[in-house]
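Only a part of the assembly is drawn; its chains keep their places, and the rest are absent.
Chains here go by letter, A and B, matching the order in which they are written, and residues are numbered from 1 within each.
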Amino acid sequence: MVSTGLIARIRLRAIALLTLLLVSVPGIAFAAEDAISHADNAFIMIASAMVMLMVIGLALFYGGMVPKNSVLNTMMMSFVTLCVVSLVWVLWGYSLAFGTTINGFVGSLEYLGFSGVGMEPSDGLAHCTFAIFQMMFACLTVALISGAYVSRMRFSAFLIFGILWATIVYAPLCHWVWGGGWLGELGVLDFAGGKVVHISSGIAALVGCLVLGARKGYGQRPMPPHNLPMTLLGAGLLWFGWFGFNAGSALAADGVAANAFMVTQIATALGVLGWVVAEWIRHGKPTLLGAASGAIAGLVSITPAAGFVGPLAAIVIGFGSGIICFIAVAIIKQKLGYDDSLDVFGIHGVGGTWGALITGVFAAEAIGGTAGLLEGNAAQLGVQAIAVVSTIVFVAIATFIILKIVNIVVPIRVSENDEDIGVDLALHGEDAYSDQVTSSGTLQK
Amino acid sequence: MKKVEAIIRPIKFEEVKQALYKLGVKGMTVTDVLGCGMQYGQKEIYRGTEYVKLLAKVKLEVVVKDDMVDKVVETISSAARTGEIGDGKIFIYTLDTAVRIRTGESGEEAI
């Protein structure tokens, strides 16, 4: 496990006290680095479980937003991604992301099949705790993309896409920023994945929905959410899990984690308020879907910044994200007419970019060790911009190629008839809800 | 034998039902429907998209003897009326016959 310089710096503070203690005790020979801190290990295990729960939250958030005849397919895409990408991660993904760097671009194959990834301590955690925490990030990122593809993508094609994308796009990108790669070396600030997770999934979503084409009837019929309470519950679980995602990214239950936790709550609250206010002004009414969307926008935007900025910056970041993402989703998308069905690009792509750049503005040396524009370090904003642009370019090209390749193996889009019937019945042979009459069918023997 | 079919506001259903009971009408069948008429629909919003949806209404079906029709129509009308657009409609049909499944009775006895 190779941490970037950045994370190493964060960790340093976390273990300072313990080291001091141990060093000052005569007769203790081992270095602090060698021990598992039960507190931090517990914290990251629980954070991992919380990130896993985000995938379920996502399945609900997305599932509630689609029409009744494609809710199961939508939820399946998140749920099975959680499984397929976990396998990819064990077999080769973790190694590509966190193996010893090969020229800053990709990790070596030393951890293939999680070999060497076990109970041994590594920076205060069990090595496997770190590997699993990172596994959940990979799963979530691929699942996020699916929101742009709903109601029309062949399920098998999505699975193949997910395997390739996790391998070819996510693992290297993760390596660049956190695994000892070139972006980390350049000093980019990405606390919990503004680029690695959100810009990347947002761009993949946009490219994918353009390649797939719009849903049949898009722009002619409304395709409103079929179950908004489900969407709100999903947003709530995402919010809950995101504390694990952001605070857990400190990799220790230290002050940095606490700061990340605090600004996550603040930016999310403000994301909701930003979106709701914008909507109230434009449509005359605040909607629940707007509130839920604003929460995600706020969460996305604070993700890269969480370990580097303070509470007042979080207010600006979150509120700005709510407004900007609302404009992207409700005004710009309507004008351009592409069918980013559940607004993955509009929220994760746009919100992630906003968050990545603004981190370069508000970063406070006293919090995360790096100053931003406001503290006179304009260069940091430049580094952030380089990272954003390189992420966008890389992800866009790679995603396009992957989709084209998948399309050769199996057509990525379902037949028109299957789309009419609905992908739940067509691809999975299931109906989400059965009332008494409906459920009364005829058994086949 | 007639079927009186009334499309009314959901909020008025309980009142109508009780008025019918008072009149002595004990049998009825009720369905959730959507409708539009003069009252065209309700604007909804999701993520910047505005659209108009049909309105939720309740369809009430009561099969009664011919001589009850006027009283039933009268009762439903006065219980369901608010005076605003959207109060609903009543449609009246003639039946050939009715059958009570439990006993096999048919015709007026079956109602």
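Operating definition for what follows: a residue touches a chain if its C-beta (ideal position, glycine included) is under 8 Å from a C-beta of that chain, and two chains touch if they have at least 3 such contacts.
Quick caveat: nothing in here was measured; it's all calculated off a predicted structure.
Overall, the file's complete complex carries the labelled protein chains at copy numbers of A x3, B x3.
By definition in this document, only the chains that are shown with their structure count from here on.
Listing the residues of subunit A that touch subunit B in their complex gives 222, 224-225, 279, 282-283, 285, 287, 289-290, 293, 326, 329-331, 333-334, 343.
Within the complex formed with subunit A, the subunit B residues making contact are 44-51.
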